[in-house]
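Just below is one structure, and these are the notes that go with it.
Note that one protein chain is taken out, while the other chains of the complex remain in position.
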Amino acid sequence: MSDAEKKDSARLEAFSDGVFAIVITLLALDLKPELTDAAHDARTLLWQLASRWPTYLAFVVSFSSVLIMWVDHHGLFKFMRRVDTRVLFANGLLMMLTTLVPFTTTLLAAHAMEPSGTVAGVVYSGLFVLINVAYNLLWNALRRQAYPEAGSHRAALERRLTWHYRIGFPVYLAATLIALWSLPVSLAMSVGMWVWWSANMRPVHDAD
Amino acid sequence: MSDAEKKDSARLEAFSDGVFAIVITLLALDLKPELTDAAHDARTLLWQLASRWPTYLAFVVSFSSVLIMWVDHHGLFKFMRRVDTRVLFANGLLMMLTTLVPFTTTLLAAHAMEPSGTVAGVVYSGLFVLINVAYNLLWNALRRQAYPEAGSHRAALERRLTWHYRIGFPVYLAATLIALWSLPVSLAMSVGMWVWWSANMRPVHDAD
Amino acid sequence: MSDAEKKDSARLEAFSDGVFAIVITLLALDLKPELTDAAHDARTLLWQLASRWPTYLAFVVSFSSVLIMWVDHHGLFKFMRRVDTRVLFANGLLMMLTTLVPFTTTLLAAHAMEPSGTVAGVVYSGLFVLINVAYNLLWNALRRQAYPEAGSHRAALERRLTWHYRIGFPVYLAATLIALWSLPVSLAMSVGMWVWWSANMRPVHDAD
Partner (left out) sequence: MSDAEKKDSARLEAFSDGVFAIVITLLALDLKPELTDAAHDARTLLWQLASRWPTYLAFVVSFSSVLIMWVDHHGLFKFMRRVDTRVLFANGLLMMLTTLVPFTTTLLAAHAMEPSGTVAGVVYSGLFVLINVAYNLLWNALRRQAYPEAGSHRAALERRLTWHYRIGFPVYLAATLIALWSLPVSLAMSVGMWVWWSANMRPVHDAD
C-alpha cells in the first residue's frame, strides 16, 4: 500500500474501532439498576441484584459477540489493499447493524423470562443474520481487490475465510427460527458459533 | 507535508472520527423501547416494536447521512496541506452541528406522525442547511491553502468538489421549506441528495 | 523523539482526543426534549423548542469552551519531549475536570433563569478555574522537560504561552465571583477569554 492508502485504511479502522468501543461500553449502561426504587437494607439490595441475572447474562453474551466481531474485523482488514467505495459502504452497513446490538440486548434481557421472550429472541438472533450478511459483503468487497495466485497459501487462506463467513448465515438463521421454540437452545447456537470462530481465527491472525 | 504537519492532521482526523463514531452510535440509543411499559406476551411486544417504525426509519436515514458526512470528511481531508486556525474552526463548527443530528432525529421520529411533524421536519432539514454551510466553509479553508495549476487534473477535481458542496445548499433549503407542506417529499429530497453524492464521490476517493 | 517516545505520545493524545470527543458529543444529549410531554400540534412544539433557549445557549458556550480546550491541548503537546509520570497525571487531572463540563452545563441551563442561577453560575465558572489550574500544571510539566536557549524564538514562545495560561486564572476567578452578582456578565467574561485565546493561538499552531 502507498502512504496515502495506508492513511485511508487507518482512518477507516479508527472510525470502526471507535464504533466498536462505544457499542461495547454502552452494553454496560443497561446494568445500572433503577435508583428510584433503591433498597436500603443489605438483604433487599442483594436480592435486587441477584434477580437481574438475565441482564448480566445478556451483557456477557453480547459483549463476547461484539468482541469477536471486532477481532474478526481486525483480521479481515489485513486483506484490504485499498479503501474503495464498495468497502466504505459494506463497512458502513456493518457499523449500522453493530450499533443495534445494545438495543436487541436490552430487549432480550427485559423479555427473556416472559412469554414475549420468543419475539425478543427472534429479533436478537435475526440481527446476527443481518450482521453476517454485512460481513459477507465486506469480505467480498475485500476479496475483489486482488486475486491471489491459485494454489498459493493466500488462496487457501481466503477460501477458508470465505467458508468461515458463509457458515454463519445458516447457523444464525436456524438460531432465529429456533428462538420461536426455545430461547436457551437458540442462544446456545450463537454462543457455539462464536466459540468455534474464536478457535478458528488463529490462522487469520497469524497471516501477514 | 512534514512529519509535524502529518501528526497535526492525524490528531484533527482522530478527533473528528471520534465525534462521528459517537454520534453514529448515539443514534441507536433512541431505539430502546421504554421498559416501564414492557409487554409480557409475544403478540403485544410484536405490536409495540412494529408501531415504532418511524423511529427505525429516522435511524436509518440519519445513520446514512452521518456515514456519508464521514465519508465526505475523509475525502475532503485529502486536500489538506496543513492544519491552520481557519481549518480548526471550520471543522469545529462542523463537529458542533454534527453532534446535533441525534437531537433532530429524535424530534423527527417523535413527531413525524403528528401535526407537529412540520416543525420537526423544518428543524431536521434546517440542520442539514447549516451542516452544508459548515462543509462549504471547511472546503474553502482547505482550498485556500494552495492553488493547483490551471487546467491540471487537480484543478478540475477541485472545481467539481466546489460544485458538489454548493449544490447541497439550495437542495437542503428547498427541503426545509417543503417540510412545511409535506414531510415525506422533504425527506426524499435529502435522501436523493445523499444517493447522488454517494454516486459522485468515487473520483474524490480515487484522487491522491 | 525516539520511535517508542512517539508511540507513547500518540497514545496519550489518542486517549485525550477520545475524552474530548465524547465530552463534546455528550453536551448535545441535554438538548433532547422530554418526550413524555411531547406536543402534538405545530404551534405548541415550536413554543416548547423556543422556550428551551437557555439550553441551546449553554450548549454553544460549553461546546466552544471544550473545542478551544482541545485546540489548546493540541498546541501544548507540540512542546512535549516525552511522556513522564508528571505529564500523565497532570493530563489525567485535566481529563477528569473536562468530563465535568457536561454536568456544569446541564446545571447552568436548568437554573439560568431562576434565583438558583447564581449557584449554578459559580459552579460553572469555578470548574474553569480548576481546569485552568490543570492546564498550568500540564504546561509546567511539559516546560520542565527541556529549557530552550535564552533569547531563542522558542524561549520567547514559551514565555508567551506561560502568560497565556496564567492570565486565565484571575479572569476565571473574577468570573466565578461575578456570577454571584450577574450571570450574563460572568459568562461574557469567560466567552471573552476564549475569543482572546482563539485570536492568540496562531503563533503556537505555527510553531514547530
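So that you can tell them apart, the chains are marked A, B and C in the order they are listed, and the count of residues begins at 1 in each.
FYI, a contact is a pair of C-beta atoms (placed from the backbone, for glycine too) under 8 Å apart; a residue touches a chain by one contact, two chains touch by 3 or more.
In this text the structure is predicted, and so the values were computed from the model without any measurement.
Engineer: Looking at C:F103, C:Y147 or C:W181, which makes contact with the chain not pictured?
Structural biologist: Per the contact definition at the top, the residue touching the missing chain is C:F103.
Engineer: Using the definition of touch stated at the top, determine which of C:M95, C:L130, C:L157 or C:L173 touches the missing chain.
Structural biologist: C:M95
Engineer: Could you please point out the subunit C residues that touch the chain left off the display?
Structural biologist: Residues 2, 4, 8, 11-12, 14-15, 18-19, 21-23, 26, 83-85, 88-89, 92, 95-96, 99-100, 102-103, 106-107, 110-111, 114-116, 118-120, 123 of subunit C touch the chain absent from view.
Engineer: For review purposes, identify every residue of subunit A that touches the missing chain, sorted by number.
Structural biologist: 13-14, 17-18, 20-22, 24-25, 27-29, 31-33, 35, 38-42, 44-46, 49, 60, 63, 67, 70-71, 74, 78, 198, 201-202, 205, 208
Keep in mind that, in the parts below, only the chains that are shown with their structure count from here on.
Engineer: With over half of the numbers shared counting as same, classify the subunit A/subunit B interface as same or different.
Structural biologist: different
Engineer: When you average C-alpha coordinates per chain, which one falls nearest the overall C-alpha average? Tell me, please.
Structural biologist: B
Engineer: Subunit A to subunit B: how many Å between their CA centres?
Structural biologist: Each chain's C-alpha centroid was found; their separation is 26 Å.
Engineer: Measuring centre to centre with CA averages, how many angstrom lie between subunit A and subunit C?
Structural biologist: It comes to 36 Å between the two C-alpha centres.
Engineer: At least two partner chains per residue is the criterion; list those residues in subunit C.
Structural biologist: Answer for subunit C, listing residues that touch two or more other chains: 18.
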